[in-house]
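All protein chains but one are shown in place.
Lettered A, B and C in written order, each chain numbered from 1.
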Amino acid sequence: MPELERDSKAAKVAETWESQLRRTFRAMVVARTLESKLASLYKAGKIVGGVYIGPGQEAISASIGSCLSWDHDIFSALIRDQAGRTAFGEPMLDATRSYLGSVKGPSRGRDGNIHRGRPNNGLPAMISHLGAMVSVVAGMLLARRIKGCLDGVVGAASVGDGASSTGSFHEAMNTAAVENLPLVVVLTNNQFAYSTPNDRQFACKSLVDRAVGYGVPGYEVDGTDLSATLRVISKAVSNAREGGGPQLVVANALRLSGHGEHDDASYVPEKLRNSPVGRDCMEVAEQQLLSTGLITDAELLEWKKEAAEEVQAAVAQAQKEPAPDPFADDWAVYASTEIAPVS
Amino acid sequence: MPELERDSKAAKVAETWESQLRRTFRAMVVARTLESKLASLYKAGKIVGGVYIGPGQEAISASIGSCLSWDHDIFSALIRDQAGRTAFGEPMLDATRSYLGSVKGPSRGRDGNIHRGRPNNGLPAMISHLGAMVSVVAGMLLARRIKGCLDGVVGAASVGDGASSTGSFHEAMNTAAVENLPLVVVLTNNQFAYSTPNDRQFACKSLVDRAVGYGVPGYEVDGTDLSATLRVISKAVSNAREGGGPQLVVANALRLSGHGEHDDASYVPEKLRNSPVGRDCMEVAEQQLLSTGLITDAELLEWKKEAAEEVQAAVAQAQKEPAPDPFADDWAVYASTEIAPVS
Amino acid sequence: MGEITYIDAIREAQHELLSSDERVFIYGQDVGDFGGAFKATQGLKKLFPDRVLDSPISEDAMIGLAVGAALEGMRPIIEMQFADFSSVGFNQIVNQAATQFYRTGVPSPITVRLPSGGTPGSGPFHSQMMESVYAYYPGLVILTPATVADAYSMLIESVALDDPVLYFEHKFLYRWLKADQLKDGKDPLPIGHARVVRAGKHATVVAYSAMVHEALRAADLLASEGWEIEVVDLRSVKPLDTDTVIASVARTGRLLAVGEAFPWGGVTAEVVSRVTSDGFHLLDAPPQRLNSRDTPVPYHPNLWEAHRPTLESIAAAIRNLLQL
Partner (left out) sequence: MGEITYIDAIREAQHELLSSDERVFIYGQDVGDFGGAFKATQGLKKLFPDRVLDSPISEDAMIGLAVGAALEGMRPIIEMQFADFSSVGFNQIVNQAATQFYRTGVPSPITVRLPSGGTPGSGPFHSQMMESVYAYYPGLVILTPATVADAYSMLIESVALDDPVLYFEHKFLYRWLKADQLKDGKDPLPIGHARVVRAGKHATVVAYSAMVHEALRAADLLASEGWEIEVVDLRSVKPLDTDTVIASVARTGRLLAVGEAFPWGGVTAEVVSRVTSDGFHLLDAPPQRLNSRDTPVPYHPNLWEAHRPTLESIAAAIRNLLQL
């Protein structure tokens, strides 16, 4: 997938809108393919623990990732951000290894599934506690400011409607605003936090109404519409890059899966599924790219085939790799070798 | 001070605006007198620990208290709320006993100074952790709703500009909004949190901009102006009382003391002191009441004299009372007698 | 074993509490129509629509709100989705709830349910044991039921108690542990009493929560080797029933304290140091501890099984103790 590999800021600046749209969409295709596979592996009992996927949100997630450069920008991906991870540049093997328990995964089996990252490449590994990653991204940005290398850098953090209720989210937004850091927070309002609908989560009209309270620009967009979403997120990212400080994007969509693959989401009302917010962003995007001639049917088929092959290979690779061995693991929890563990 | 004693809702409904203004101002006079005395006792080494006072904020604080009824409404007072406590109906001895370490104080010497309350009368005792009391008030209101006795009740919580940065504040505001509870949050922006000025605390234009993000009505008022402040807080309180849900009032003033009496506040710029926000609300209120004939010079003098006498008596009383005795205290930390302490 | 699970007991206790006491309400994420992440409140919202309420994702506010409601005479039950997330409500638990009665003389009887402990594949943030972190704080009652009957009766008692209770339920036991009946016929032991769940004479193993069952299996294994191992289920880690533990050590002369917690401090340290301070002369050998490893709880089942005590590691620790 050569199109996903571009990662220098220079390349991005020169990139055309059409090319970025194609690149973003391609990440969506790859992510949907990968996540569907992970869901079936879960159902087949091949994955221990949970599987969390993001169907219906790929347009939003991929748009974040495609606006950022690996090894240059920062992205805190959350549980439904496979598309964003792919677009940002996370190797697919990181996902399959983490889910399938290969010792070669980025956390060597110590953690799994979506709790993975590569902090040294700009992809911190999420902890489960919602809202807690936003201040970590702010800190990464602050560090670069102090080191004098913040210029042109953006940090993005993904959060959900539910996470917006956490004190952690609030403190981080406010702190980033006080420091005027180039932080783009993309809040995917997928109408639910687990089973909890918006009306039990917040009482404002739209969560974008929070932006003014932090003194940061706010944007709201139909997250089922790739082209609109990419445009808005690109704008927020470039504002941040140019010194505009934190930005809050609220993108509306519907979670088209259960909370995790163990959940049938039967609590999601039929009416909501059939409303505009319930549209599948993949279908919308396909139509957008096909109808504008940005992609042909044949090319799309080819992309899907390539994605399936890549997924197949990444799964096969992870599956043939050894699981962690408690006798081989050094159980080190301290980086300083002079600190001996307690027992 | 018979005017402070009215505490039934019926009485309050019938009360004229003029009478409420007088009552509120009288609480200000009493609080200023009491707090000045506490400050001198501290300087004379008669008080152990800190002394925290609210000069410059009495108009705001007293307005909250005077809109609420003891034993009926709820008020979470914070560190600069002597005026609000007085207006709400807290006995003055609670203050002097807490500060002077009398065992007869509401916490029997176990806690001191502003960490006092009477939860059974609607005055919960603050913990120091900023923001943490707002959800407690929300819970008291929720309890009354479940019990079916919320009708006509209001809970008010006082917070500062600094407290607005806490996650606790955010979670409580949002939760109260989701439950549509009759919570009035009065945020006194006194320009500083300890030494930290507003521009290191938040980046929005005014903290009232937070209201829309919670989906609640917001009000901003010049907190140095008693009549304006009382009008706005009264309105917020009656909106809440009538089912309008949470209300956020931001009142602007300047802290005319140090953070505590140990602090000379030399970091407060002269320019700010001389700006409109630096006006002393006591002087403004005096002028307002005198010039409109709501009070005469003689009456004011009489009020001040009475306040001084009341303070003198409350201090003398607390000072002659015994200090806590570690052998007499039962050290009970559990309400259930079946739970034995560890040691 | 019968068909009533540990999680059934928790659900039934809550049903009973809501039915019999109007002061009780349940507040937590997804506890309403969804019935909770583990289905501990399934069906309750239908029966008690005004007293089973979904909360936003705001653990700090959830506890603050519960304390406020308790001050007004209610008996809130707060469900944490996982014990691990109580770290965000930590301040309200240890500073607001725990100190309330001491400071004001007004009780704050809240019950916080904390789904705890490891299950395969749950990883560092959905597996933690936090009982000792909270037990440190004066004013809290810390319960760790290990049986179906205790899960039921101790939750009923938690809500009856005038103090804040943290009720640590173990996720591994939810559907694995079954009994014939909700109540085991006997009168439930009062809060704060440990129970000798297996009599023995060669050594005492003190355990709590899911580790009681591992300890019992280890005792079975050791029985086949001719050793009679006494197993004590603490049930409550604060208050801690030192008397029952010391009485057992008086019979056996040997002590192994087992916990699923991280190894620094915690319940096993408190047990061992109480026994040695107060029952030193009863000991025929140095008392021993067995805990999880001093790392976050690993995700992968291979690592997880080597992280927490198991039948095998407990049996090995007992054998070692018997030789000291």
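Keep in mind that, in the parts below, a contact is a pair of C-beta atoms (placed from the backbone, for glycine too) under 8 Å apart; a residue touches a chain by one contact, two chains touch by 3 or more.
The structure displayed is predicted, hence computed values, not measured ones.
A.B. asks: Have a look at A:Q20, A:T175 or A:Q191 and name the one touching the chain we're not showing.
C.D. replies: Residue touching the chain left out of view: A:T175.
A.B. asks: Which is it among B:I127, B:L141 or B:V186 that touches the chain not included here?
C.D. replies: Of all options in B:I127, B:L141 or B:V186, contact with the hidden chain holds for B:I127.
A.B. asks: Just to verify: which one of B:T33, B:S61 or B:T166 makes contact with the chain not shown?
C.D. replies: In the full complex, the listed residue that touches the missing chain is B:T166.
A.B. asks: For chain C, which positions touch the chain that isn't shown here?
C.D. replies: Here the touching residues of chain C are 84, 87-88, 90-91, 94-95, 98-99, 102-103, 124-125, 132-133, 135-139, 238, 240, 261-262, 264-270, 272-273, 276-278, 280-281, 283, 285-289, 293-296.
A.B. asks: Mind pulling the chain A residues that touch the left-out chain?
C.D. replies: Within chain A, the residues that touch the unshown chain are 106-108, 110-111, 115, 117-120, 124-125, 127-129, 132-144, 146-147, 167-168, 171-172, 174-175, 178, 332-336, 338-342.
A.B. asks: Tell me, which residues in chain B touch the chain that this view leaves out?
C.D. replies: Where chain B meets the chain not shown: residues 47-50, 101, 107, 109-113, 115, 127-131, 162-163, 165-168, 193-196, 200-202, 267, 323-327, 329, 331-333, 341-343.
Definition applied: only the chains that are shown with their structure count from here on.
A.B. asks: Just the number, please: Cα centre separation of chain B and chain C in whole Å.
C.D. replies: That gives a centre separation of 40 Å.
A.B. asks: I'd like the Å distance between the centres of chain A and chain B, where a centre is the mean of that chain's Cα atoms.
C.D. replies: 45
A.B. asks: Can you check how far apart chain A and chain C are, centre to centre, with Cα atoms defining each centre and the answer in Å?
C.D. replies: Centre-to-centre distance between chain A and chain C: 36 Å.
A.B. asks: Pull out every residue in chain A that's touching 2 or more other chains.
C.D. replies: In chain A, the residues touching two or more other chains are 165-168, 200-202.
A.B. asks: At least two other chains touched by the same residue of chain C: list those residues.
C.D. replies: 55-56, 58, 60
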